[in-house]
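Missing here is one protein chain; the remaining ones are kept as they sit in the complex.
Residue numbering begins at 1 within each chain, and the chains themselves are lettered A, B and C in the order written.
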Amino acid sequence: MTRLVYFAWVRERIGKAEEEIDLPDIIETVADLLGWLKRRGDGYENALQYPDVIRVAIDQEHVDHRESIAGAREIALFPPMTGG
Amino acid sequence: MTRLVYFAWVRERIGKAEEEIDLPDIIETVADLLGWLKRRGDGYENALQYPDVIRVAIDQEHVDHRESIAGAREIALFPPMTGG
Amino acid sequence: MVTGAVVPLVSVRLEDFDLAAEVRKLTGSGRDVGAVVTFSGICRDESGTLAALELEHYPGMAEAEIARIAEEAVRRWPLTGLTVIHRVGRIAPRENIVLVVAASAHRQAAFEAAAFLMDYLKSKAPFWKKEHRADGSAGAWVDAKETDAAALDQWG
Partner (left out) sequence: MVTGAVVPLVSVRLEDFDLAAEVRKLTGSGRDVGAVVTFSGICRDESGTLAALELEHYPGMAEAEIARIAEEAVRRWPLTGLTVIHRVGRIAPRENIVLVVAASAHRQAAFEAAAFLMDYLKSKAPFWKKEHRADGSAGAWVDAKETDAAALDQWG
């Protein structure tokens, strides 16, 4: 099981802050994950419509979309950050 | 009469903070003034030994050594500044 | 004289900060401090149209990411102290959002480290701002600025 967490408008559009998912083995990279999640329903489709803008962290470190998700315990999806 | 004011080690070496002097007409520029003052005694000689390092303000504005002193009411001589 | 590695002070919290108290922590460190630069980020009132900002963050990662940026600053500049406080939750116009305090023997290190921290915080620390409008209309998430991403380039 992998823990997925969502923030800001990704969270609002998907309609939940987090979930545990048993990811199929064919999902190797972050890009694969975004493509797969997008087909899970309207909320996901709406949140992940433009995957290029989605930022991703694996186990609380920034990664790019080519990164392997092998061994990930927690994967976070969120919009570009606007702190500071 | 022109008021001359001195600061920091220029003041200490000349031995006074200010004086009023009737400058001879042949003194046209700041450089002329520095050369003339240097011959007024040991304190002046010691203070103005290296005229290039002396900073000068006329009527409280920075000027360079080529500036005319015509009309100056107050001329200040001091070392490079070390505020801040 | 205190020497050795500087450990940045990092805090993510609801409560406001006390600027003077945070500066005193760094000037009273026992190190030879000659320059302290502070940056306070304040909630603008957008000409009265903004009721409040809602600051969301990624607990755990927000602290960790700020700490990573702060450690990088300590490696790059000869600092004697570094503090970063980022508030979360509902923040009204004119309230503080973020504080960076950088102390050093020399002014350039303090200025550069504080500016570096803010540039990286803006683009790399997992915080998101939602606006609540004064007219009660639905709030919008603040868009990230291209200029904020571009600001990172100067740091190589």
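Points to keep in mind about this one:
In this text, contacts are C-beta pairs under 8 Å (C-beta built on N, C-alpha and C of every residue); 3 or more make two chains touch, one makes a residue touch a chain.
As the structure is a prediction and not an experimental result, all values here were calculated from the model.
The shown chains contacted by the absent chain are B, C, with contact judged over the whole complex. Residue C:Val37 is the one among C:Val6, C:Val37, C:Ile66 or C:Val84 that touches the chain not shown. Of B:Lys16, B:Arg40 or B:His62, it is B:His62 that touches the chain left out of the display.
Counting over the whole complex, chain B has residues 5, 7-9, 57, 60-62, 76, 78-84 touching the chain that is not drawn.
The chain not shown here touches chain C at positions 1, 18-20, 23, 27, 32-48, 94, 105, 107-108, 110-111, 114-115, 118, 151.
To be clear about the criterion, only the chains that are shown with their structure count from here on.
Averaging C-alpha coordinates per chain and comparing to chain C, the farthest chain turns out to be B. One finds 27 Å separating the Cα centroids of chain A and chain C. If each chain is reduced to the centroid of its CA atoms, chain B and chain C end up 48 Å from each other.
Per-chain Cα centroids separate chain A from chain B by 72 Å.
In chain C, no residue touches at least two other chains. Of all residues in chain B, none touches two or more other chains.
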